[in-house]
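Here's the structure, in structure tokens; my notes come after.
Right after this comes subunit A.
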Amino acid sequence: MGSLLLISVIKFVAYVSIVLVTVIMLVYAERRVSAFIQNRLGPNRVGPWGLFQALVDVVKLLLKEDIVPKNAYKPVHDLAPIISIAVALSTFAVIPFGNTIELFGTQVKLMIADVNVGILYLLSITSLGVYGVTLAGWSSNNKYSLLGGLRSSAQLISYELSMGLSIIGVLMVCGTLRLDQIVLHQTTYLWGWLPAWNIFLQPVAFFTFFIAAFAETNRLPFDLPEAEPELVGGYHTEYTGLKFGLFFLAEYANMFTAGAVITTLFLGGWHLPYAEYLGLSPTMLSILQVLTFCVKLVLVELFFIVVRWTIPRFRYDQLMNIGWKVMLPLTLANVLVTGAVMLLIQ
Partner candidate 1 sequence: MVDQALLSLAKFLPEITLAITFCLALLVGVIFRSRPRLSMWVALLGVVVSIALTIREMGITESVFSGMIAVDPFATFFKLIVGSSAIFIFLFSLYSAEVLSTMKRLVEYSSLLVAMTLGMYLMVGATNLLMMVLSIELTGLSSYVLAGYTKEASDSSEASLKYIIYGALSTGLMLYGISILFGLTGGAMDIYAINRALVTSPVNPIALLVASLLIIAGLGYKISAVPFHFWTPDVYEGAPITITAFLSVASKAAGFAMLIRFFKIAFIDSSAVGLPAGIWITLQGFEWNKIIAILSVLTMTLGNLVAVWQNNLKRLLAYSSIAHAGYMLMGLAILSDKGIAAVLIYFVVYMFMNLGAFYVVMLVSNKTGSEDIDSYKGLGFRSPFIGVSMVIFFISLAGLPPTAGFIGKLFIFASLLDAKWIWLAVVGAINSVISLYYYVRVVRNMFLRDPDENSGPLKFSVPEIVLLLLLVVPTLLFGLYYSPIVDFANASARMLGVH
Partner candidate 2 sequence: MDSHAVATGALYGYRNQKSSSTNNFFESSVTLETFLFYTLGAVSVGSALMMVTRRSPVMSALYLILNFFALGGLYLSLHAQFIAFIQILVYAGAIMVLFVFVIMLLNLGDEKKLNERFSWKKIVGAGLSFGVLMELIFVFAFSKANLPPSHFEKATDIGTVENIGMQLFTTFLFPFEVTSVLLLAAIVGAVVLAKKKLN
């Protein structure tokens, strides 16, 4: 029992540190990739190839003065970034990074918590992310912040629905709410050669989930709530110093989480097709699978970043239109069709 507790603690610490470092790297990656797209150099002075740029940025933010507007509601003003980052980081508890491995004689699952309602956990924690944004917008006592906060929350709750309904499609196909079981379900092969990843079994759900993920993470083309030309800074206008840093980190952590969830649910998680034919030892196989997960994750994140710097943003009414009149019927139709097909196949 003591060893289990120890393993849990180790996992927890490892995860949190890896995630934080990765998020910081993601900031750097965004700047370099955007520079590449825009045919310029990105940050390349601090450290080899500018790798320490993000770290230095975080340190700079830490050292800046923490200005709170005079009539801002201070308790809530302090609370909002905490909610944002906490929610963004909490989702990792249920993402499986690799298959169950044998460590010191016990089965260790490469996820912090094997909650048996994993998908519900994901949806609940994501739906709490709205509060960080809303409270930040309101507590700043600034009409641009308030507008940005309210717009953002409206957008978030609208696309939450489509996200949840897309996941229902996956749930129907895999028949379980547990994320490790979903990944295991995707390790089989259709017609002998095609890995049964949900992107092939549920293409519409993948499509809608991806779009909803863009909206949930406030990324372009859905980033009107924090668009600089329109809303000054949106909900984080009045934030400086570390609190702004937390929001910044929270946004990238959200992006990271969304990518991780997409990888797990649709791209087969840690599954490397035909890896079992390579005849490797279990440890090597596990390492390879973890690496596969990371590669898939990186690809998804690159896609996020490339889309941001390629496409113009939606107007707010277009955004809400798409969320309610296009995505929602599409996801509902997906659930219906999936159900019908499953019934017919049996």
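One rule holds in what follows: a residue touches a chain if its C-beta (ideal position, glycine included) is under 8 Å from a C-beta of that chain, and two chains touch if they have at least 3 such contacts; residues count from 1.
On how the list was made: all candidates are chains of the complex that A comes from, given by their letters.
The shown structure was predicted, so the numbers you read here are calculated from the model rather than taken from an experiment.
Interface record for this complex: partner of subunit A among candidates 1 or 2 is 2, by the touch criterion.
Across the complex, candidate 2 is touched by residues 1, 4-5, 8, 12, 73, 75-76, 79, 83, 86-87, 90, 93-94, 107, 109, 111-117, 120-121, 123-125, 127-128, 130-131, 134-135, 137-138, 146, 149-150, 153-154, 157, 177 of subunit A.
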